[in-house]
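Okay, here's the structure, questions in a sec.
The complex appears here minus one protein chain, its other protein chains still in place.
Every chain is named by a letter (A and B) in the order it is written, and numbering of its residues begins at 1.
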Amino acid sequence: MESTLDIFVKAIFTENMIFAYFLGMCSYLAVSKTVKTAVGLGLAVIFVLVVTLPINYLLENYVLQEGALVWLNPEYGVNGSNTINLSFLSFITFIAVVAAIVQLVEMIVEKFTPALYGALGIFLPLIAVNCSILGGALFMQDRQYSTVLDASAFGLGSGIGWFLAVVFLAAIREKIRYSNVPPALRGIGITFIVTGLMGIAFQSFMGIEYGSGNKEKEENRIETSSILTESTDENSAVESTQTSQVINYKAAK
Amino acid sequence: MQINKDANGYTFLFSIAIVIVVGVVLSSLTLALGPRKKFNVEVKKKMDILSAIGVETTRADGVEKYDLYIKDAYVISADGVLQENLPTDKQAFNLDVLKQSRDKTIAEEDRLYPIFEAEVDGETQYVLPVVGKGLWGPIWGYVAIASDYETITGVSFDHSGETPGLGAEISQPFFTERYIGEKIGENGNSLDIMVVKDGTGTGVNQKVDGITGGTITSKGVERMVNETMRVYYNYFSKLN
Partner (left out) sequence: MSATEKTLKGPKEPLFSRKNRKLITEPLSDNNPITIQVLGICSALAITVQVEQSFWMSVAVLFVMLVGNVVISLLRNLIPSRVRIIIQLVVVAFLVIVVDELLQAFVPDVSAKLSVFVGLIITNCIIMGRFEAFAMGNKPWPSFLDGLGNALGYAWILMVIGIVREVLGSGAFWGVSLFGSNLPGKETGLYALGYVNNNLMILPPSALIVVGIIIWIQRARNKELIEEN
């Protein structure tokens, strides 16, 4: 069983929405041209994720799941005679919640920071169809998180992970504008490749050991150190050189 | 008559109409396909259980073979007490061990453990579900032990999103057959089976070769099997 902190940290690094699952790429690629817009959109995404995930979690567990309506009438539960399973409505319900919250965010941004509203333009309402938001809800459903706190931690972590990815990429793209990129690769082409390299760099987080609870209980745990050293098996030698190249590139700038 | 598309009344009515159409079509579809979907899930479970005792099945004959080989199914508690009069969703076949392991509101000592009794060629075997954590997500499977309550006769593993070609290989026969012949306990004492670096465990007792490049998943398998077998062996060793 993972602790809430594990879920939070994993969502930011090892299971980063962009680098591990590619969710939220469309707006990510479009909005990462300047760091300012990237920060603005990133914050909006964090907010939407943190608000929609707990709501969707509650809907999933108290309305949609098989037998979830047991609180209304015991007969509707899993052991009742008339088990109700509304999970086929999950997609529509989740996306409706997301669309509603995004509308709310749009109104708030327009009222309080009209400059940002103008800069983000069409991308603010497009958060509604940002795969990472719906993806977050679907992962939450698939992984069957058992408490609201876990679902919220996952939402916050995913949002922060997405935010970091967008801002990093925007920073790199701002610098690349002054580099000598081959014409055919300019713009989208090099963006993809840079994102790929960043993804490889983030792979190194796979070596983080999560969950310390059970280790102390077992006496035969001589393998603890080997887990950490052997984790690099999952990445071939090629990646470690590329990782250091990316770090050098970033450090040099 | 010109309908004003932007009028509030029209918008409202149109939306209601769409909701009704969508609702009706989806509900009918899900009701019609419901039994089929349920059947698919159940057949897969039966196929996995049979796979642990080495019986090959397809979705077509899964149910038939399950009834042929599996003679009984019951549930024990974490401290080895046979459970009676369980509600439907907690009975042996229906118990979702994966969901149970992820549910933080259920303490470890309150978990339930199903046992499936099989008869293969006149010999009784016990098929025991296991769940654990891999690298990307949960891993699970079934371990079959012989009537001596100690020796593993077969194993089947599955996963949800392990790296294809690496961790995902735990479901392949070349890995699962490494567990055959290992012991989960001896003379009343639980024994651990370690998953070690590929090549160093062949022919060595209580050691099984892992998957090169799939270390974290392999270690997940090791933890999963050992922790769960301890509970089961605790129950079985008291039976004699």
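The working rule: contacts are C-beta pairs under 8 Å (C-beta built on N, C-alpha and C of every residue); 3 or more make two chains touch, one makes a residue touch a chain.
For clarity, every value in this text was computed on a predicted model and none was experimentally measured.
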Quiz item: Which displayed chains does the hidden chain touch?
Solution: A, B
Self-check item: Residues from subunit B at the interface with the omitted partner, ascending
Solution: 5-7, 10-11, 14-15, 18-19, 22, 25-26, 29-30, 33, 36-37, 40-41, 44, 160-161, 163-166, 174, 198-199, 209, 212-213
Quiz prompt | Touch list for subunit A against the chain that is not drawn | solution = 19-26, 29-30, 88-92, 95, 99, 125, 128-131, 133-135, 138-139, 142, 177, 182-193, 195-200, 203, 234-236, 238-239
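In this section, only the chains that are shown with their structure count from here on.
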Quiz item: For subunit A and subunit B, what's the span in angstrom between their mean Cα positions?
Solution: 28
Exercise. Using the touch definition up top, name the residues of subunit B that touch subunit A in the complex.
Key: 22, 26-27, 29-30, 34, 87-89, 98-99, 101-105, 133, 135-137, 163, 166, 192, 194, 197, 212-216, 219, 223, 226-227
Practice problem: In the complex, go through subunit A and note every residue touching subunit B. | Solution: 1-2, 15, 67, 78-79, 85, 88-89, 92, 143-147, 150, 206, 211, 214, 218, 220, 223, 226-227, 230-231, 233-234
